[in-house]
Every structure is written in structure tokens, then in C-alpha cells.
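Okay, structure first, notes after.
Missing here is one protein chain; the remaining ones are kept as they sit in the complex.
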Amino acid sequence: MARYPTEPLKCWAKAKELRNEWYRDFQEAHDKGGLRVMGSAWAFDAVPLGLGRDVHWVTGEPYGASCAFDKPLSAKFLSAAENFGFARDLCAYMRNYWGSIICDKYAFGGGFPKADFAYSQHICCSHAKWYQNACELEGGNVPFFGIDVGVGPCLPFAPKHYPHRIKYVADQLLDSIDWMEKVTGREYNDELFFEAAWNDIRSTHTWAKICMLNRNIPAPLDEKTIYSLYVFGTLQKSNGKFADFYENDLLPEVQDRVDRGIAAVPNERVRIMTDTQPPWGFLSIYRYLEKWGVVSIGSLYTFGLEGMWLYDKENNDLIPRPLPEKKPETREEACTMLADWHLTKPEYQHYYSPEYKTMMMDAIAKKWKVDAITLHYNRGCEGLSVGIAENRLGLLKRGHKVLTYEGNMGDEREFDKEGVKRRFDIFMDGMGLKKLEDD
Amino acid sequence: MIEQFKQWYDKRHVYAREWKERNGGKIVGFFCTYAPEEIFYAFDVLPVRVLGSHEPQDVTEPHIFGMFCPFCRDVLAQGLKGRYDYLDGIMIAQSCLHLRQAFTSWEIHKNPGWSYFLPMPNHVQSKRAIPFLKEEYKLLIEKLEELTGKKITDDDLRRGIKIMNRARQVMKDIYEFRKREAPPITGAESMYMTCAQFFTHATEFAEVAEKVLVELETRKLDRDPGKRIMLVGSENDDIEYINMIEHLGEQESVGCTLVVEDHCTTTRYFWDLVDESIDDPLDAIATRYVNRTACPTKDWPQRTRLKRILELAKDFNVDGAIIVQQKFCDPHETDIPFIRKFLEENDIPTYFLEFDVTVPAGPFAIRTEAFLEQLGMEDDLF
Partner (left out) sequence: MIVAGIDCGAKNTKTVIMNDKKLLGKGMALTGFDQDKAVEKSLADALDEAGLKIDDIEAIGSTGAGMEDIKDAKVKVNEIKAMAKAANFFFPNARTVTDVGAEMGRAAKINEEGKVEDFAINEKCAAGAGAFIEAMARALEVDLEEMGPMANTSEMAIPMNAQCAIFAESEVVGLIHAKTKKKDISKAIHDAMASRIVSMIRKIGVNKDIVMIGGVGLNPGFVESMRRELDLEKIFIPEDPAYSSAIGAALLTLEEA
């Protein structure tokens, strides 16, 4: 017998259509005289939008995940990258992406649409190298601008929110605008930029608010569903349609589920949280967990990759970062505001110490009422698995039950599905749980 | 005289402890060559680089996930095993994430009471990098004031610059000898020298190195230099490997001499001097570290390394390049296909080897020998 009522998300179809339309827009951008930009999901994607309403993005991480979802296609891309000479342990998204270019095949049909320029950011060892190499693989004539965001941690992990650190990032953003004007020959429209910057802030703020609702028991969203929804932030957080979707469709609907006690997993008995990207080709693992009545309520990854939060040290809590008091009115203001906003990204902080991430994870575990934590030792992403072994130790020290498993977000050859299921069996058994009878 | 460097390399901890006893000064361990040692010298603090010991170990598994490079685990093992217990502080300047984990785990479990992460900019090709780094240096100076209880002046910084530049210059002068047809110094000897820089006070190092410089004028090695080899790649102080390839000629038909490298244990570390004509010493130091030969993780949007590696290859007249990759080293893995392509296009044959904490000497000898033979055959064509 189910404990809670459940029902599908009403906005599901709209979400799917928005996503497909976005990938199509990138593909067809040139037909309408528009521009194509490629870059990381963490790029300041609002900035190129000042070049016009016909600027369309493709972001490498969700693109790589889409490839990974299609195992035969991904295998082709990965081997193309390896044949070119790239090591197998490099970022799996990146190898899928490079493989797409080498094979000239777009995961959504047709040839790989060549970007007019690349615009990205750099915090892990590979971010800027990804696009430097993508441009080279495209024939060497795609220009690239990278923004360095590796400026150290933010409050409360640093003693101060140092103005010179924000300025360094903001100044690079300003430089990038001049650069874009030069490489595209277009005149930059600040009004469009301000609008895009605000959409970015609005969508990342709203996403955090949506995640807050998952504190509820039963959880209105399970993480497998969250993956399909957080993706808009990774696709293009500055996209007005996406910001509107979060604000006008998703947030009210999730609130309504909370009000009516609608559960994502009707047998919710145990709440877990995860970490890092999942093995995209094996999301069925989440369905397997439901057999124990396990719901994954999310992770620092799904909450904080494209959601903006502040860690409250005093209360060991994670709270959505409040919107800035006013919208930006000058180019400098907009650049500074974006730099400041994004430098507080939860997923940037662990680059400087695993302790920061452990603190935030501990806060999620406690405030979202989690019973156990699973950590995906993700061989496919150096950036998000950096320090993960220390996170394990830190969480154990704080009294949490922790299970680790190895895998790869985008290279199925490195995931042992049966072995991982076995691990979960042992772990659940250790927690005194019995598998629920199949319905 | 060269023997001294081997001794410093082998007995790095003995040197450090003795230095501390002699001078009563503080020692800070740094994890990456982007650490501005000039500033430490300005405070009379001895900066020493933490390198691994090339021994298999089993203490880092709980701390670093297995897909990170063996070098970073080897480095952390040194800390966990207490080999650097004499340190008064540890610091890292931002470079790769691998090594940063060795630092952060060390910071959590073996913190000597002072630790610092310096956000060395990644976008070194941006005009914004130098002013940013200068501001960061000011924060580092505040931290060093806490460590030492001292204040420093611009003149102290200039003194730090001079100390470092002197050591760098003498190493560059020594490398000039490696350009000779029959280099009077082997690659292994040279590697002992460049790495000894990490473990000794730069002035003491320079004093002995300057004597070597004089000695090299007349030194002759009783060996056939064979093929002239360059090493390009990740962190590498695997002297056992270098020794082995430089001895191949004793048993095999073809031997070689390592004449130059692009490693952070060698040229990337010392090649670039601080411009002493820049008035503000912090400006001068920041300029040096931003413009120095880049680690691949900072070498974008332009891949400036290509030109520089080719220059070294030409200046040292190399016959072939061995591309050395530390297993799992992401920064180098993103550059290697392009470096190989570029060198091959410029008629420099390349060979790829993946290094771990220990190298399987036998198989690597066979592979290197095969590469040297291939270089020999190319000669025959002309």
C-alpha cells in the first residue's frame, strides 16, 4: 500500500518542448541569420545575448549528458576522441563533445552545427581547454573567450567578499563584450544584456526556491525528475522562457504538490541525497532504489549547480540567495552584479576546500531530513569529484551514513550496474530495510 | 660538485632540518611552482617544494579518489607519513585540481598551523591578471605577517627577487652547456640540480651552482652523447627513468642524452626571471608569474606552449621528444595530441609514455630504445 498519493507533473510536456526547441534553435540559428555560441553550462551565458535576440547557445555539459543517454552514439563519440589522442580519463562530457565535432554529428540529428564563437568560463582543469580544443577541432577559425572564475571562496568561507576578486571577473566580462563586438562585427545592445542578466539571476534564484520545497515530507520531487528540470539552468540560465517557466509554471506547481501532500515516490520511507552527476546512462538505478521506498531528495549538485544559495554558518543552513535590490542599469553594474552573483555558487566553493562542501552537504542532509547519503565517485568529472573522498570522511564524522560507488557520468564502460545494485542492496540491508514487494 | 645536488635531492629533509637549526627560521612547503617564492624570501622564510618519493603507499586511499594523478597521492603520502613534520606552514598557488587535493587533505589532517591557498589567476593571457594577482599578493603578505610576526618593505621584496633571479640565471647558464654537441652534464645530473632548487635556500643553491658553471667549462664526459632527447610534459622527477635511458648506449647500439625538458620540475620553473627594472616589486613579481611559461591549465585561449617547446627543441638541437604524461594528469592530457601534432609537423619525432609513481623500467627501456632506433633510421634516409 502506498503511503502517499502521487501524480505526474503537469508542466512536464512543456518542459520537454522547451528543451527540444532550444536545441533546435541552435541548429537552425544560421538559417535565420542568427549567431551560434558554444560554451560551458557555467558560462556567463547572459553576456553574449547583448548581441541580439537571435543569439543561440549550446552548452557542453548537458549536451554531453544527452550523448551519454544514447549509449551507441556515445560509444562512437568517445572512441573518436580516443582515436584523436585524447586520454580516456578526461571529462566524459568533453570527450562526447569533441567526438561529436570529430564525427560531425549532432546528437539531435544532422551534422554538428559549427559555432560562430566560443564563450566559456574556467574553474576546473578542463573548462577552458574544452573550448580551446573544440575551436581547434572545428578547423581553428572559431574564436574563443574564456572567463576565469577561480578567484577563491566566498563568504562565509572566506573572511571577506573581496571586491578585487569580483572586479577581476567583472573586468573580464567587460573585455569580453568588446571582444565579441570585434569578432562578430555586431554592435552590442546593453538593454538586451540587462534583461538577460536579470533572467539569469531570476532563474537561478527561483530554482533554489523550488528546491526548498523538497524539504517537505513526502518530497514533491524525486531527483530523477529534478534532473529533467534543473537542466534549464545548465542549458541557458539567462533564457527568458526558462526563467518564466521556473517562476510561473514549476514553482507554483511544486508548491501545490506540497500543499496537497503529493509525493514523488508514493512509498517514501527513506530519504537520501546524492552527490555529483549521476551515470546518465543508468538512471534506472533510481527506480531500483524506489523498491526500498527510497527517495533521493536531491543533492548539492542539483540544488547548487545552477541555483544560488548562501550558506548560513550560524544555523548550519542553506538558504536561497535573495535577489539583488535593483536591476542593473549600466554595463559595469550588470557585469559586477553577475560576477558577484555567480561567485557565490555553491558548486564553486569546494574547489578551494572539501570542508566547505561538507558543511553545505551536512546542512542539506539535516534540513532536508535525509537518512543516508550516497556519493558517486564520478570518474567522468574531475571538477565535481575533487575532494569527494574527504567529503565522505567529513560526513561520516558528522554522523551520517554514507555509501560510495564508482561510475562515470558519460562513459558507460566505467559503470558496473550489477555491482552498484549489489552495493545498494548491502547498504539498504545494513540500514535494516527490506525490499518492498513489487506492485 | 654535481654530487652535492644529488645529496640535496636524496636528503632533502636532512637539509631542511639543518637549515632550520642553523637559521632558526621558518619553512613553508609549497605544492606548485606558481608559489611566489620571492615573497617568502622577503620574510626570510624558506620555501620548499613538496615532491613525492616514488614509493608505492597505501595511506591516501581514504583521502583522494583513485582517478586523480599518482603524483598528488604521492605528495599527500609524504605529509600523512610525517616526513615534512618540520614545516611551519603549507601553501599552494592555484594550478591543477589534482595537486590541490594533496594540499587540502594535508590542510585538514596535518595542518602545521599555517596554510594558504593563493588564487593564482588562470586567465594569464588577460590584462586583468596582473592587477588581480598583485592584490592577492597583498593578502598573502598579511598572512605571512601573521606567520612571522614581521613586516616587510619594498626593499625586502627586491632582495627576494634578487635571491630567486640569481638561482634562475645560473640554471639558465648551465642549460647553455647542454646545447653543446657533447654536453658536459647529463640529463640526470641536470635533473638533480633543478630539483635541488626546491629543497634548498636559493642562495646556497646558487653558490654551489655557480661553481659548477666554472667546472663545466672544462668538464668532459667519457660517453657518447647519442641521440639528443627532449622531455615534454607533466611534473616529472623520475630520475631513475632518465638514468636508464642515458645508459642505454652502454649495452645497445644506440644511446641518448637528455638535453632539455619542458617540465614544471625544470624549465617551466626557472626559465623566466623577474624583470628588476619594474619599479614596484609586487608588480614585477606578479608580472613574472603571469607571463612565465604556462602550465597547460593556464595556457588559453592561445596555446603559447607550442612555440616555446619548439624553440627549446631547436635551440637544443633535439633529435626527438618523449612526451611524458603523469597518469590522469588532465591539464597535459588536453594538450598532448596538439603538441605531438605540432612537433611532428615541425619534423621532431615524438614518443608517448605514461608515468606512474613507479615506472616499469624494463618495458620502458625497450620502448625508449625502439624510439631511439627509429630516430637512427631517419638519419639513414639522408
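Quick notes on this structure:
In order of appearance the chains are A and B, and numbering begins at 1 in each one.
By definition in this document, contacts are C-beta pairs under 8 Å (C-beta built on N, C-alpha and C of every residue); 3 or more make two chains touch, one makes a residue touch a chain.
Treat the numbers as computed from the prediction; the structure is a model and nothing was measured.
Of the listed positions B:Met120, B:Leu231, B:Val357 or B:Leu375, the one in contact with the omitted chain in the full complex is B:Val357. Across the interface with the omitted chain, subunit B contributes residues 54-62, 66, 356-358, 360-363, 365. Mapped onto subunit A, the footprint of the missing chain covers residues 377, 396, 402, 406, 414, 416, 419, 422-423, 425-426, 429-430.
Keep this in mind: only the chains that are shown with their structure count from here on.
Residues of subunit B that touch subunit A in their complex: 61-68, 94, 96-98, 100-101, 104-105, 107-108, 117, 119, 121-123, 126-129, 131-132, 135-136, 139, 296-297, 300-301, 303, 325, 328, 330-331, 333-338, 340. Residues of subunit A touching subunit B in their complex: 84-87, 89-91, 122-126, 128-130, 132-133, 136, 143-148, 150-152, 162, 164-165, 167-168, 171-172, 175, 351-355, 377, 379, 382-383, 385-390, 392-393, 406.
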